[in-house]
Structure formats: C-alpha cells, structure tokens
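For this depiction, one protein chain was excluded, whereas all remaining protein chains were kept in their positions.
Per-chain numbering from 1; labels A and B assigned in written order.
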Amino acid sequence: MKKTLAMLLAVLMLAALLAGCGSSNSSAPAEVSGEINKEEAPYEVSIQFVGLFEENKDIAEVEKALSAITLEKINCTVDIVPVFIGDLPTTTSLGVAGDEKLDIVAVGLTSPMDNMVSQDLLLPLDDLLAARGQDALKATERVAAAQKMNGVTYAVSGYNYAAVGGGFVYNKAMAEEFGIDMHDGMTLEEMTEAARICKEHGVYFTTFGNSGQVNYKFWFGGDYFGSTGSFGAILDPAESTTIVNPFDSQEMRDYWKTVKAWNDAGYLPSDQLTDTTTVQEYFSQQHLFGTSTAYTTNQIASWVNPNFEVGLVQTANGTVSTASVREFMLGIAANCKRPDKAMDLINLIYADPDVANLLMYGVEGLDYVPVEGTQNVITYEGTNNADHNGYYAPFVHYGDMLKIKIVAPLTDSYYADTEAFENAAKMSKTFGYDFDGSAFSAEGGAIATVLEQKLPALNAGQVADVDAAVDELVAALNAAGMADAIAANQAALDAWLAK
Amino acid sequence: MNQKKKKISFKQWIPFYIMGLPGLIYLFINNYLPLAGLQIAFKNFSYSKGMWASPWCGLKNFKFLFRTADAWIMIRNTLLYNIAWIILGAILGVTAAILINEVVGKLKKKFYMTAILLPYLMSMVVIAYLVYAYLSPTSGLFTKALERWTGSAPAFYQETKWWPFVLTFVNQWRQIGFGMILYMSTILGIDPSLYEAATLDGATRWQQHKKITIPLMIPTIVMLFILSLGQIFRSDFGLFYQVPMNQGSLYSVTQTIDTYVYRALLKTNDVGMSSAASFVQSVVGFLFIVGANKVVSRLDENSKLF
Partner (left out) sequence: MVKTNKGWNISANIVMVLLSFLALAPFVLLIIASLTDENVAMTYGYSYFPQKWSLSAYQYIANQSARLGRAYLMTIIVTAVGTSVGVMITALLGYMLSNKDLPGRGLLNLYVVFTMLFNGGLVPTYIMYVKTFAIKNTIFGLLVPNLLCSAFLVMLVRNYFENSIPRDLYEAARIDGASEFQTFFRVALPLSTPILATIGLMMGLAYWNDWQNGLYYLSDQSANLKTIQNILNDINTNIAYLASNSNASGVNVASLPTQTARMAIAVVGILPILVIYPFFQKYFAKGITMGAVKG
C-alpha cells in the first residue's frame, strides 16, 4: 500500500511538472502614445455585449456599420461578442485564464468591479486614458472617483449621470380604472392605500419573489457595501459617514412590518417565496399592479409594454453613489493584446454618439426608427427589434448619456430632466470610497449565506413576528462576523476621509 | 535465468498495457494534469498571473467553511443523506433488478424499463417544477388531494420535517432506473447453468435468489458501495438547491456542503475558496475510500478495489 501511494505521488508530481509548462501570462505593456497609427493593418477590437436570450441576428450588420466609422477614425474594426448575463463572470474570467482574445469587457452587472480587480482581470487604465482617452475622461469626469480602486482607474462608467433613486413602476391602465392616485414622493402609507384598492379589484399589488436583495433601498436609498449590504451600509449617505448594520435599523424593521401587513392583508401572493415566475413576467402579463424598482430618468423605457401603458413614480430621492456609477462599466481585459486600440474604441464611444447609438440600438431603419416630430427619440416598433430579435441591449449602456438617442416613451425633455435630476441628487459623502473586503472573504461568504437564508422571508412579509425574525437575523449575521467587518469598514472609511 | 523468465512473462502482458493505454492517457490528461490546480486552494488566485505565480495565502481560503455557525449542520446533512441513500439505493436497485428479470414478455419488460428510467432523464430544474406542482401550498395536486381526504394539508415548503422524506423519495425515484440497469447487467452475467442445477436440486425461486443471485452480486454491490463512499462529502447540488426551491426556512434539513459553498460564493465567484471546499471534500472521500477498501480486503481479498 505504501509503495502504491508513493508511485501515485510520483505520477502526481509528473503531472504537476507537465502542467507547469507554459502557463505564465505576462502581457507586455504596450507603449502608450497618443498618436493613432493609420499605417498598420487594422486591429479588430472585441467588445462584450450582455444580453438575455436574444438571438441578435443583426449583429453582423451592426459590426459592419461600426467598422465603417472606426476604420476611418481609429483604424480598427469591431467585433461584438454577445454574452448571456448569467454567463458573464465565467466567460470573462475563463477568457483571461485561457489567454483568449478579449479586449473591452463588461464590468458591473453580475461581475462587479471590485471582484474583477481582486482577481486581476482588468488592466489599469490611467495612462491609457491620459494618452488616448481624453473624451472618455471628460465625459466621466464627475464620476471619476468611483471608477478608481486604491487610486487606480480600472473601468469607465456607462452611467456618467449616475444619480439613482427609488421608484415604483405600475400599470397605468389599472391605476386609472381603479382610481388610484399615483404620484412622485409617495410614502409607504400611501402605497398601502393603493394596495388596498388593488385588493378590492382582485389584483395583487406586487410580489417580492424569493429574493434576498435589499428592497428597502427603493424607498429610503442608502449606500450598501459588499453584496447586498453584507459589510454594512450608510443609510443617509448624503449626511452621514457612519456605517451601520442596515438590517438592525429601526427604519428597516418598520419597512418589514409594513410589508408583513401587506402580506397579511392579502395584497401580495401567498406563494411568493416558492414562485418561480419573475415579477417582470407577472407585470407584463398584467397579473399584478406594479413593483418597486430603481428610479432614473430613463428607467421607464425598459418597462415599456406593448399591451398597456406603464407609469413610474419616484419614491426615494436620487443619490450619486459609488455603486450607481459601477452598475455598468467598460474595462480592458488583463490579457488584451492591444490596450491602445481598445482604449481608442472606448474613447470613440464617448466622443462619437453615432458609435454609441450603434452599440446601444443597432442600425437605424433596421433595428429602430426615429419617432416623427422628435429630435432624438426612437422606437423599435415595426423593425427587427420589435420582438427583440434584431439587436437588443437590455443591460448594457454605452456612451455619454446626454448625447445618445433615447427610446420612446421618453421625450426630448429627457436630456434636461437628466441633468436636473443629477443636479438635484445628493452626492454620497463617501463617493469614491469602496471597502476592500479581501481580508473578510470568509466572513463575507458566511454572511452571504445568512442573508440568502433569512432575507427572502422578511422581504416577502412571511414571518410570524418581524422583531423576533430581525433579532434572529442580526444575531446570525454577527455570529458570521458582520460586526467585525463593519468595524473594519468604518476604520478604513475614516482613514479614507482623513485623506 | 531468473531475469530472462521475468522478461518473457512481462512481454506477455504488453498487449494488455496497449489496450489500457488510451484510457490511461486520457485520464492522465483529463484528471491528473489539472491536479496542479489543487494549489489554488492555498493561494490568492489571480487570473492574469496564473496559478503558479499567484501568491500563497496559507489556509485562509478554508476559513469560510467553518466561519458559519451551521457548519456542523451541513456536514451532518451531507453525511446522513449520503449514507442513507447509498444503503437504500443498493437495496432498491437490487430488488428492482431481480424483479425486472422475473417479468415474462419482451414488450412488457421494454415498457417497464423505459418508464422507470424516465425520471433519470429529467433535469433537476424540471423536477423541481414538477415537485412544486404536487406540493405547492395553493395549487399542489398532492396538497389538494390531502386536503380533500383528511381535511387539512401541511405547508410543505415551510416545515422542515417533510424534507428528509421528500428529498429521499425524489432521489430514489430518480435513481432507481439507473440502479436497476446497473445491477441488471450483473444478473445477466450470471451463468444460467447455476440456476438449472439449483432447479434440479429442487430449490425454490426464493432460495435460488438467496443462494445464487445475491451472493454473485456481492462483488458489484461492494464495489459500488466503496466507490460511493468516495463521494460521501459531496451532494447532488440540484436536488438540494432547486427541489426545495431555495427556501431559507428549510436550510436546517436541506443545506449541504455544496449548497453552502454555492450560496457563500454566489456573488464573489472566488475560485480559491471554491477550490478549498472541493479539496476538503476530496480528502474526506479519499480517506473513506481507502479505509473501506482496507476493511473489505480483510474480509474478502477478491472484492477489494485496489
């Protein structure tokens, strides 16, 4: 037996030796100069395009139209690489690991910037931006602090107007039929009244599903650290710099009590927790009145439904936070062979609205048509994109938000609205700060499982006693190390503020 | 003299080694070469540096497994379910295999075999939908039937006491077709003359199975038993995650090591930590398999695995 094991060990070591060959992955930093070399053969820049389940059969057309512009301006062609949102983290990390062709990668969504940076998936961009990315720098100037980690820029935000508030999207036809008054600034009490009326008409108000996210923030905002607040949160980021356990706050308890009251009164489906139908599906099938969502000036466009009119009211003030800037960004993969060309394209996306429009909406006439009587409003109706099979981008966001086209029912006033919303929004005092949780990865994992276990029931209002459930949750969170993580987070923040 | 004899006898085996070579090479490439990756469990993995250049970090990646207060619950669940299912699976599989062999009529046999294999063909996501269709609190077919007969029905997705049975049922229901075929191939390999002789001796069918079928199946049963001990720290992720609909209130009976790892790393995709978890599972499995093999080889030299 001993001999056998020794032999096996020998095989293992041989295997290790063999596997060791040829897996160093050093990409020599290309010299960074501002000049675009028009003499060389055009490089093909790949850019990830995150979608849901669309076929996107017009991608080749879009690439052709894009390349026509880019060939002339920056001497490169464009390769759009569709990735399904569920696969995004694996695709990028394996692509870098296998040293495959990757240039511009999607940062954010299911693949947050801090994770990508801690796994060394992204190139530092500061030199590149300074040399060849002046337009991108200018467009994202106000949010630049949030594009950095430890002082280094790793990605450029797709949301250069990053204010996000809380909102509630609803079925306008139902609201009118039931006589529900929906208006901006609605409180939870007013929502409760709306829910009661819905119940009278036999329609569910909303559903929270089996989700462990922090719905509370759609009503009261806040700046959350780690995945769903696992490293604490600042509940009033415009005024305060104190990190607390958000789940232990009186406000959150009150919110959960309201939801429980909704559940007990039958305003919510009783099988929320086991239901696998998404709220989007219910909403589009008119099975419920509405749902809380993020509030931005263009949010409503993403909820448009061909069968009924959709309304959106604001329930929490806009805040510009690190998280809202990092929702979707463009970065350059660590193994990119030509970071200079990738940066050229990133810059062009901000400099040339035509490029951004092509990436966002596809080819005019084929995938969208302008709405008559407007300057910049488009619609998918009557095009390949009517059923989302042409070129449909539900998650990505390219270019300067004030320069690109917009989709009906938005109107030309969108641009002024966006600026006004941004200016009215409060700036988080900790804007640009992010907690480096790598020392707390074990705690982070344990906290995440506790949240996965206990948040959904509270979110759905399906607990016997809110206070008891919250106490239990907080105790479990602290047992998993949340209090320690928050203390470390606060110390790091204080040090950051002192600088 | 001695040397020469050895050479000749070795030569005689060369064709056998050649036969095994494709498989051995494949396993070397597919399974042994990547083993260098085991070091990721002890490293702060960086994708651009690759696994060799990433910095070591000691046992940090293992910490999260024991950071939770429920560590022992998931270990208990993983072990108990596995032990129960290994035993139950063997009993049901052998029984089904013996019985299907007793069925007279080709067509009937075909029908049974096809039908019983059906659950094995469905993905866990689909099975989860179907289980929900039976057990849902509002529209479940089984819940509604219970309500009609007994006046009340339990809320399956909220009460932990049902899930050891539900999970066991679903698992065995899904696996029995697979187990049946596995054991059936062994029964088919039994020399029929043994039964003929037994019949001549006046043995009843029951005695024949007791004295011939089952003893001859023992090597297979033992082998499958040892092999499954190697997986004792692992679990069918889909079964424990999808089928209970990821219900937080059921974690005390549905959380296993695999579901814990998934939930803990869902948002961060940390490769180092998931490698660490898998490393622990492998080591425990290895110890179990080596131990079991040792015990078996004491009892019956022929049944040992290696």
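In this text, a contact is a pair of C-beta atoms (placed from the backbone, for glycine too) under 8 Å apart; a residue touches a chain by one contact, two chains touch by 3 or more.
The model shown is predicted, which means the values in this text are computed figures rather than measured ones.
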- Note on the structure: Full-complex touch with the removed chain, picking from A:70, A:157, A:210 or A:245, is A:210
- Message: One chain isn't shown here. Among B:48, B:68, B:82 or B:136, which residue touches it?
- Response: B:136
- Task: Touching the absent chain in the whole complex: find that residue among A:392, A:421 or A:440.
- Result: A:392
- Item | Positions on subunit B where the hidden chain makes contact | 10, 13, 15-17, 19-20, 22-24, 26-27, 29-38, 40, 45, 50-51, 96, 99-104, 108-123, 125-127, 129-130, 133-134, 136, 138-141, 173, 176-178, 181-182, 184-186, 188-193, 195-196, 199, 205, 216, 219-220, 223, 227, 230-231, 271, 274-275, 278, 282, 285-286, 289, 305-306
- Note on the structure: On subunit A, the omitted chain is touched by residues 4-5, 7-8, 11, 19, 22-23, 52-55, 81-87, 90-91, 93-95, 97-100, 110, 169, 207-213, 215, 218, 276-282, 284-285, 287, 291-294, 299-300, 302-305, 387-389, 392, 394-395
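By definition in this document, only the chains that are shown with their structure count from here on.
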- Note on the structure: For the pair subunit A and subunit B, the C-alpha centroid-to-centroid distance in angstrom is 39
- Query: Any idea which subunit B residues touch subunit A in the complex?
  - Reply: 28, 32-37, 44-53, 60-61, 63-64, 67-69, 129, 132, 136-138, 157, 245-249, 251, 260, 263-271, 273, 306
- Note on the structure: Seen from subunit A, its contact residues with subunit B in the complex are 4, 11-12, 15-16, 18-20, 23-25, 27, 89-90, 93, 96-97, 111-112, 115, 119-121, 210, 227-228, 270-271, 273-274, 276, 334-335, 438, 441-446, 448-450, 452-457, 476, 479-481
